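Missing here is one protein chain; the remaining ones are kept as they sit in the complex.
Order of writing sets the labels: A and B. Residues in every chain begin at 1.
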Amino acid sequence: MKGSEVVRMVPDKNGQANEGHSCVKGRFAWGYATHKDRILKPMIRGKITDPWKEVSWDEALDYAAAEFRRIQKKYGRDSIGGIVSSRCTNEEGYLVQKLVRTAFGNNNVDTCARVCHSPTGYGLKQTLGESAGTQTFKSVEHSDVIMVIGANPTDAHPVFASRMKKRLLNGAKLIVIDPRHIDLVRSPHVRADFHLPLKPGTNVAMLSSIAHVIVTEGLLATDFIAQRCEDKAFQQWRDFVALPENSPEAMQEITGVPAELVRGAARLYATGGNAAIYYGLGVTEHAQGSTAVMGIANLAMATGNIGREGVGVNPLRGQNNVQGSCDIGSFPHELPGYRHVSDSTTRHLFEQAWGVEIQPEPGLRIPNMFDAALDGSFMGMYCQGEDIVQSDPNTQHVTAALSAMECIVVQDIFMNETAMYAHVFLPGSSFLEKDGTFTNAERRISRVRKVMPPKAVYADWEVTVLLAQRMGYTMDYAHPSEIMDEIARLTPTFHGVSYEKLDQLGSIQWPCNDEAPLGTPTMHIDHFVRGKGKFIITKYVATDEKVTRKFPLILTTGRILSQYNVGAQTRRTENVQWHQQDILEIHPHDAEERGIRDGGWVGIHSRSGETVLRAKVSERMQPGVVYTTFHFPESGANVITTENSDWATNCPEYKVTAVQVMPVLESSDWQKKYTRFSKVQDDLLKNAGEGTGNKTPDIKIKAVAKSIA
Amino acid sequence: MSIKIFVPGDSAALALGADALAKNILAEAARRNMAVELVRNGSRGMLWLEPLVEVQTARGRVAFGPVSAEDVGALFDANFQNGGKHALNLGLTEELAYLKKQERLTFARVGITDPLSLEDYLAHDGFQGLRKALTMQPAAIVQQVTDSGLRGRGGAAFPTGIKWKTVLNTAAAQKYIVCNADEGDSGTFADRMLMEGDPFVLIEGMTIAALAVGATQGYIYVRSEYPHSITILNEAIAAARKAGYLGPNILNSGNSFELEVRKGAGAYVCGEETSLLESLEGKRGIVRAKPPLPAIAGLFGKPTVINNVISLASVPIILDRGAAFYKDYGMGRSHGTLPFQLAGNIKQGGLIEKAFGVTLRELMYDFGGGSASGRPIKAVQVGGPLGAYLPESQWDTPLDYEAYTALWAVLGHGGIVVHDDSADLAKLARYAMKFCAIESCGKCTPCRIGATRGVEVMDKIIAGQDTEAQVELLRDLCDTMLNGSMCAMGGMTPYPVLSALNHFPRDFVKKIPV
Partner (left out) sequence: MLEQLNEKDFGTPRRIAEQEVTLEIDGMQVTVAAGTSIMRAAAESGVNVPKLCATDSLEPFGSCRLCLVEIEGRKGYPASCTTQVERGMKVRTQTPKLQALRKGVMELYISDHPLDCLTCAANGNCELQDMAGVTGLREVRYGYEGENHIHSQKDESNPYFTYDPSKCIVCNRCVRACEETQGTYALTISGRGFESRVSPGQDQPFMDSECVSCGACVQACPTATLQEKTVIELGQAEHSVVTTCAY
């Protein structure tokens, strides 16, 4: 730092999560924080077709509060809700859910983890008893076999990927279960011992057939199971997976993977020493996402690969604070620490602390909010730091729902896609402008420290406090540390957490309490959090999203190294030099059949919609599967994805959409509409205030121009 | 009965037209309707006589040389096939003084046998060492080698037995035997002559090494400049494997050893063992820091025996005849024999395998016959391009590792390059720096930058610029390179430079006044 100016960012050698390493985003792509696109003044407007008007903080907050109250009066208490961001701090997330459960008086709070790792929370809670990964990242140094399922660490989790590669270079074996030929399958000095290129949507079939091999070939960790797991559930599960229908030979037709490969991988996982599973959104974002997570937990229990270093079940998270945002009660059915709202003891605890009555029924999930908006029963939303329009599936459905609402309050550092449908815009603060904590996939709570004053006066947590106040509920915090103190007081797994201790230890892995005052690097060591581990039967059910003659290809989506999620940050950095637009990867065979050439425009149709991207002909794909990223709004990747979702958690089925791909000459109708709408919104913003520097992102406009050219 | 004629297939003979010669002999024999059995043997090592043709007679093998393709008709006319009289007839090969005075242990078969004939090899005591080794415990094999006093013939003279013992005692799932055949020293050719003249002895030596330390895979790293060696080794390996001397079950003993030839990429520094291992792993040939020793973490990080061709090829006779037999040769702590290679300005260049203790003067005059130019010999570089230049006062010192160390010189790989009195030692010192600059791997600073600066300093000295200060700088630079370099490349370049400066100071003073 030079005063309050950032000179450079370097990874901390003592950083316990990264141990002195970073990726291009953290190391270099921080310029967005001071980008000229930052909106620094609050703005309001009556309708989304009205121009924005810059106003004072007081006016904006008063307006938002009044609108919410008006809506609740007209449509009922449950007609408004809030959305917690996985990019904001734990303290900020906690305050948003608290605002909803106190000032709003309902449980209509949800988080973007809904659309990524909600099945992890559910699946691991059911089987192991805690909604989190079991290890530290460092644990991989002790693994002998690493199984990567539905994750592409070198692109999406590059720092961890480097540590994994280090271990692989030193001799660990690697199993990759992924439809695509991801880099880990073969990169310099690293090669997967087994790559099982399954068809998208068949994870559960694959996991059951691996379990079948372990059970029928006598590879079970019988002592571990006898001591640590529920016997009856185990026996039922064992009998189920042993059925011939679950054999790799029987499943071969479904997964498309030769049975011998599956058997080899299963044997290696079960007998190769310490075996660890790392999985990503390729497991969760499916109609059977939760089932697959449970299938993974079953494998770990069946082989005794849990409860020590080098093993475990390890979700690779979608954003910096997905774990944290889930931990602090951002789901409609759970209070902080994953405790159900119907549990009166927990509810009572919070009612006492917060001085309000908490509703015992779960509130609306994000997709339910959209449905309710279209029904006319959900009319107001406070959305902090999340771009639901770009990130949620079936964009047309989302925008229709938002257009139907009467007051949307967006709090963000940029005029994002959702903000174009908003009535109140509250300027947010970047991570450089506030204190707080983030919790990563290894349950590690780390401090975020303020290095410059908030550019728009208030840190995000302060804005929530002010909004609560305007709605008649007083939140009294002098510093985010006091918010953490409150979380610690009310949440058993956080009892021992404080800023003071974080400063001392550098970071803490929860649970941190009297039993584990220094935190818990490895979970489930002597017993499972739920007592005995529970095997759960994972019957494969094919998704409704089936390929047909009309939609013969499967589209699966993901991300690349240089861009982050919806790209709001990374698109505003030089990282665009590596990735200027989303492209559609397609196997040469499929391309040839359709007359698609490398770099040509292709139209992608699904049941939901249509968009146009440039094609990249690539043998990374298997025939029948196409792939794209969702980093640019005009790409409309989520115009195509459907509202199909996980049966247990509603996590969208981003990874399987039946599509047809054809060469085209111009952008899709949706893209044309989008371009017109963005242009209008741009103009509405331009007149908001003079000399404020408010301007829509020019990078985005450039990219739009390109896609039409 | 057909007549047996030997025409060497060794590269030195080939370079002098041995192939055309062999062709002519066959054609001439056919023309004369004579049954001829032509054997492409290795070289006898008398290079000034190459191509050296031998014929098998009742009295023994009679030598003719040097023979050109044009001589063939006249030779037949002179009944050479029966040892007839001819100007090129040198008499019985065994009686040639150059050979007779030698003590050929490692090179016992070279030039005598058909290099690729297993029968020939077996008929000349081949695989006797291996057969003995197969009856012994690994530690006992290592003990034999230790007791023989064999030291690394690549140049470093490290006791081979100790190296093997370290590998034997390092537990690992995989161990390797690597043969360093990246023979790059100027004036040396012993490795090549052996590989081309008796490849089975190297294979046998490596197999014994494998049995001794528990290795199952071996590599011979041959410099790319030795294409004939590579061809012959590959053929010999295939033949040995087919006959069960290599492969998954050596002579039905249950022991496995596989051998592969790998071609170097033309870097002198890859003769340094750690760079060689890097190169063998497919990486750039740069030096590794030691420790860890290759014996503990060598090829692909596994315990590795890495020995020179001559070291490994000396092992079979040690096992066959016993440690004491071998140890008896030599003097002091230098046991056995060393194949000296006489080159440069010398009348009779070639390979002379002698027990340690012989002197330079004996080699240069008794064997070499003095300089080729006829002028007085001025300086001799022993031990390759990084060896010291020896003035006449040192020529009577016995060739022995310790005696040479005391002279601040090295025996190295046994290369001897002779210069007559027309040599300018300042230019040779500059060349030593230039050689280092060209061949430095570039890893460590003293060698990477030092050698280049050394050339520049030498240029100033040769040009007579500020000589005194530049000589002082040269000495400082040599000190930095000698004590600071990672390996012998930079660390030994001061040997030729400083020996030239110390023994021939007059060459460093500018002769022409400014």
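Please note the rule applied: a contact is a pair of C-beta atoms (placed from the backbone, for glycine too) under 8 Å apart; a residue touches a chain by one contact, two chains touch by 3 or more.
For clarity, every value in this text was computed on a predicted model and none was experimentally measured.
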Contact with the hidden chain (one of B:Thr445, B:Thr467 or B:Asn502): B:Thr445
Sole contact to the chain not displayed, among A:Arg27, A:Lys53 or A:His142: A:Arg27
Full-complex contact with the absent chain, from A:Ser208, A:Thr284, A:Ser391 or A:Ser430: A:Ser430
Selected from A:Met1, A:Ala353 or A:Met662 as touching the chain missing from the view: A:Met1
Touching residues on subunit A - with respect to the absent chain: 1-3, 5-8, 10-14, 18, 20-29, 87, 158, 161-162, 165-166, 169, 187-190, 320, 430-432, 437-438, 446-449, 451, 503, 561-562, 564, 569, 574-575, 577-578
Contact footprint on subunit B, counting only the chain that is left out: 267, 269, 284, 286, 289-291, 437-453, 456-457, 469, 473, 476-477, 479-480, 483-486
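Here is the rule we use: only the chains that are shown with their structure count from here on.
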Inter-chain centre distance, subunit A versus subunit B - centres from mean C-alpha coordinates, in Å: 66
